Every structure is written in structure tokens, then in C-alpha cells.
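Below: one structure in C-alpha cells.
The complex is shown incomplete by one protein chain, all other protein chains being positioned as in the whole.
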Amino acid sequence: MNDTKPSMLWPVAIRWRAPRTVVAVTIIALLAVLPMIASALESSYYVSFSTRILIYALASIGLNFILGFGGMVSLGHAMYVLLGAYAVAIPSSHGVTSGFIHVALAVGVCVPLAAGLGAVALRTSGIAFIMITLAFAQMLYFGAVSLKDYGGDDGLTIPARSTLGGLDLATNTTLYYVAFVTVLVALYLSWRAVLSPFGLVLRASRSNPRRATALGHPIFRYQLAAYVASAVVCAIAGVLLANLTLFASPAYGAWTLSGELIVIVILGGLGTVFGPVVGAIILLALEETLPTLVEATLPDYKSNWMLLLGLFIFFVALLLKRGVFGSLPASARSERAEP
Amino acid sequence: MSALITHSLVKRFGGVLATDRVSLTVEPGELHAIIGPNGAGKSTLIGQLAGEIASDSGSVRILGTDVTHMPTHKRAQLGLARTYQVTQLAKEFTALDNVLLAVNARAAHNFRFWSNAHHDTAAMQKAKAALATVGMSHLHHAEVGTLAHGEQRQLEIAMALATAPKLLLLDEPLAGMSQGESSGIIALLQSLKGRYPMLLVEHDMEAVFALADRVSVLVYGRIIATDTPDRIRENAEVRAAYLGEEV
Partner (left out) sequence: MTLQLALSQLLNGLQLGVLLFLLAAGLTLVFGIMSFVNLAHGSLYMLGAYFGAAAFAKTDSFLLAIIAAVVGAGLVGLLLDRFALTKLYARDHLDQVLATFGLILFFNELIRIIWGPASVFISAPKLLDGTIDIGGFTYPSYRLAIIAAGLAVALGLYLLIQKTRVGMLIRAGATHANMVAALGVNIKWLNTLVFALGAALAGLAGVMAGPIVSVQPGMGEPVLILTLVVIIIGGLGSIRGAFFAALLVGVVDTLGRAFMPTIMRSLLERSTADAAGPALASMLIYLFMAVVLAVKPQGLFPANVAAAR
């Protein structure tokens, strides 16, 4: 199949025979039919599990925008997931179940909050920026813990899933497809944004901020805008997560979750749009299978499987330069120069 | 109106007086070169002109506007373009993308998220034209990391030109270049002479005397002489300052 030229729909030429395209399209296709496969296998568990993967992928797509393309290492993005989750839980506890209100609340609180926190954090860079984002996330975490009327440390159960017009999110498959479509939309939008003039400045602010500034770009504005956009994506992931688990807890804003999101982005491949999806699949699959593996081989240590996860993450950081998806060639073999 | 006027710029780093009451101008269409022995404070001076270093006292005016307290990007928007002594490029970008970044810096804003940056025909034209001016049309899609040192320096000049500048600040553009590469750049600068006011900091004396309309000599942060190239060559104080170095 030959390359598709850029058009209204596609911002660049699609190289259908490139390994990256093949893998991405395959994964999307498989995800599209997964619920049908699951029902054929009479296992509804995989639908919930895959919804979880999609939600983590969504949050990671948001993070990837500023991390992979903007070079901003935020160790606190889970706080926006937390925000999204409570944007569902708190209204629900008062009987407000409209999904539209939940999303509006999540976005409506997220934008000014992210703008404020981002504006302060972006006054620094490098190590300081990393630490400040972590500290802000802790701040929100404690804020959630102190919500005694809304579960505090124990979290808040949500009586029912959000109502979204005609869609019945109570059905697992419907929730799955809502998450799936959201991920597709997020992928498409971030793809366009990365290739746009905005994306050019954002990527330049990662590659050589001094140069971008010297040319006349006020990079702070672009970084802040990207930061807020990525926060909103995480907040929406939080809304979905609360719907999936029917639970909201301060733990959703724990720095360990922020860490997991970073692992996913790097595992997939920094600087790729589709990487987070691959990373989410790999990490969550690993977190599912490691305990079983350890139980089978060293049953005494079955609750200590995270030791292996820790080592895995350590070696990913040390050895995996471009991520799993990022290591795939972006062009077809015939286009690459023969060695 | 002078393109650049500095008045009594002073900069101290701890106990060291890096810039000692420097006053100079760059007139429209002229190429004003700054020379000086190592450690004279040339980079510090450029830093203050570009806005990356804050002066302790004194003022800088670009095209009539007082920019002494203006951040770098605002000075660039006024028309200041600079090249760096140590090349500053977006290394992961292609040559074309670097120049496109420069072109887009002149747009009112870059908050366009939907269309592909490469589909902006007007901007792409300007970028390609700038690359053509420096003779790099064949290297559009080369990733900067793969370019030779000389080509990277040319790219910096292309980027400076792509911003439609009103004042060029060139910080040792010939640094680290081979003889062949140097003559290429000198020819390029020769072709730009008169079209843009330029402040050129250089070590390469051959280039300086071939290009400059006026030369200022910076020693220990102080300008000891400003004159035409020939008279600077004859200046006793200048010769003494260079003690053994070729003038």
C-alpha cells in the first residue's frame, strides 16, 4: 500500500509500510475489537483491565506532550488525575451524576489550577522543576487526604457511573469504548499539535531553549499552554478512572502514580505520539503477570513482586534509549539507505 | 539613527571587572568589528547586548529603544539577531526546521495547533530563501547533528537572516573553521555588508580587516581605541596590547 499524501485529515504523509505505522494500526485494530473477543472468550475481566490500560495510556499521552515533546519532566501529573476523579466523586456524593457536569467540573478546575501551578513551576527548570512538580502533587495529595467529608484518607466510593446522555456507562463495554474513542481523539489532536507551528516552538524549547528565546519566541507562554493542555488530558483520564473503579482516593494523586506515568512514556518511546499506548500496555501487563510469575516460582515472596518491577524500571532507565515503540523504524525498509 | 548605542556599560563578576564603561555605536549599514586579546570580555559584552547578561550599570539602545532591562526575546522582536560563538542550534531538528523556527519567530504568535508547520508556504519560502543565501539549499533535510562545523555556522547565519533583522550581532562566526570554510563565510559576510548594520566580534584578523568599516579594541573590558582598520593597525596602544600577537 503506497503512502497517503497529506490532506485535510492527515497532517503528514502516512507511510503505511513503515514498521511503526503497521504496529500502531494493528494495536488500534485489536483494541477496537477487544470487547468482542472478550465476550467470545466469556471473560469480562479483560474489558475492565483493558479500560484501565486505555486510561493510563490517556494520562500518559497527556504527560508525553510536555515530557516527550516539551522536555518538561513533571513528576506530579497524577495530581490532575486525582482532580478528575474527585470531580466525579464529590458531585456524585451530592446526587449529581451527569457526566457532562463531571467533565466540565474537572476541566473547569484543572485549567486555572494547572495555569497557576505551572506558572510558578516554569519559573525554574531542570532539577528544580522536577522537584517542584513533585511537591505540588504532594500538596494536592494532602489536600485530598484532608477532605474529611469526602472520605479523606480512605477515599470515596461512587454510587454509580456518570450518565452521559444516551450512553450507559454502567455497561463495561460502553465505558471501554468511551475510553477508546477518547484515546483516539487525544492521539489525533496531539499528533496534529506536535507537527503544528505551536509544536515546532514547543519542541525547540526542549531542544535548545536558549536558541528559541534568542530568536524571539517567548517560550514561557508555549510551555505553560502545553502544560495546561496536558493537565486537562490527565484530568479527563481521572474522570474515566473514577468511573471504572467507582472510587476516588488520594492515592490517585500519589507520586508513585506519577512515576508510573513517566515509566510508560519512556517505555513507549519519548518523542513518539503513539508510544504511550505501547508503554501502557507493556507496564500494566507486566504489573498483572509479575505477581503470578513470582507466586509460581517463589511462592514465599509472592507479595514482594514489586522488587522485580523496581529492577525492571531501573534497567529501562539505564538501557532503553528510545523506548519499545520508539525503536521501531519510522520508514519502510525500501526507503532506508542500505548499509 | 544609530542601530546600536551602548553607553558606559559596566559588568562585574565578583571581583573581576569584565566590562569597563563600554560605549560604542553601530551605524546604519556599517560593519563594526570588535577585537581584543583572550579574556578581554567580548562574550560578556555580547551577552549584555543580547540580554542574556544583566549589566550592572549603563544602557543599551537598539534602533532608538532603550533595551537595557528588556529580556532577550523582546530584543529579538525589535530586530536583533545574533549568532553564537559556540553554535546554538536545535540539534534534533533539520536545518530547514531550524530556519523555519527563526522565520516563525517573526509571526505575531505561534498558537496554531492544527495545520502542519511545513504547509505554511509563505514561511517555508522565507526559510528556503535564507538557506539559499548561505548556500545550503542542498542540506534542507539534514539533521543538524550530521552537519559539519562550518555548515552549522552557516546555518546560524541563515537563521539570523531569516528573522529579517535590523541589527546583526555576530559572535566569532569563524571560530573553529578551516581555511576553506572561513573564506566561504567571509565572502558571505562581504555580501551582507551594507544591507544590515553588523557588530562583529572576531579573532580572525584577516577577516576583520577585510570586512570592517570600523574596529574597536577591547582590552580587560575597556575599549582602548575605535577607528578605521588602517589606523587601528598603526595604533601603538593596540599593538602593545597584543604584544606579539599578529595585528
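Just so it is clear, A and B label the chains in written order, and each chain counts residues from 1 on its own.
Definition applied: a contact is a pair of C-beta atoms (placed from the backbone, for glycine too) under 8 Å apart; a residue touches a chain by one contact, two chains touch by 3 or more.
Treat the numbers as computed from the prediction; the structure is a model and nothing was measured.
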item	value
Visible chains in contact with the missing one	A
Full-complex contact with the absent chain, from A:Pro6, A:Gly143 or A:Pro291	A:Gly143
Sole contact to the chain not displayed, among A:Val96, A:Val109 or A:Met131	A:Met131
On chain A, residues whose C-beta touches the chain left out of the figure	67, 73, 75, 117, 120-121, 123-128, 130-132, 134-136, 138-139, 142-143, 145-149, 255, 259, 262-263, 266, 270, 301, 303-304, 306-307, 309-318
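In this text, only the chains that are shown with their structure count from here on.
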item	value
Mean-CA-position distance for chain B and chain A (Å)	43
Chain A partner contacts - residues on chain B that touch it in the complex	50, 52, 71-74, 76-77, 81-82, 84, 88-93, 97, 100-102, 104-107, 110-120, 159, 163
Parts of chain A lying in touch with chain B, wherever the complex brings them together	6, 11-12, 189, 192-193, 195-201, 203-204, 207-208, 210-219, 222, 225
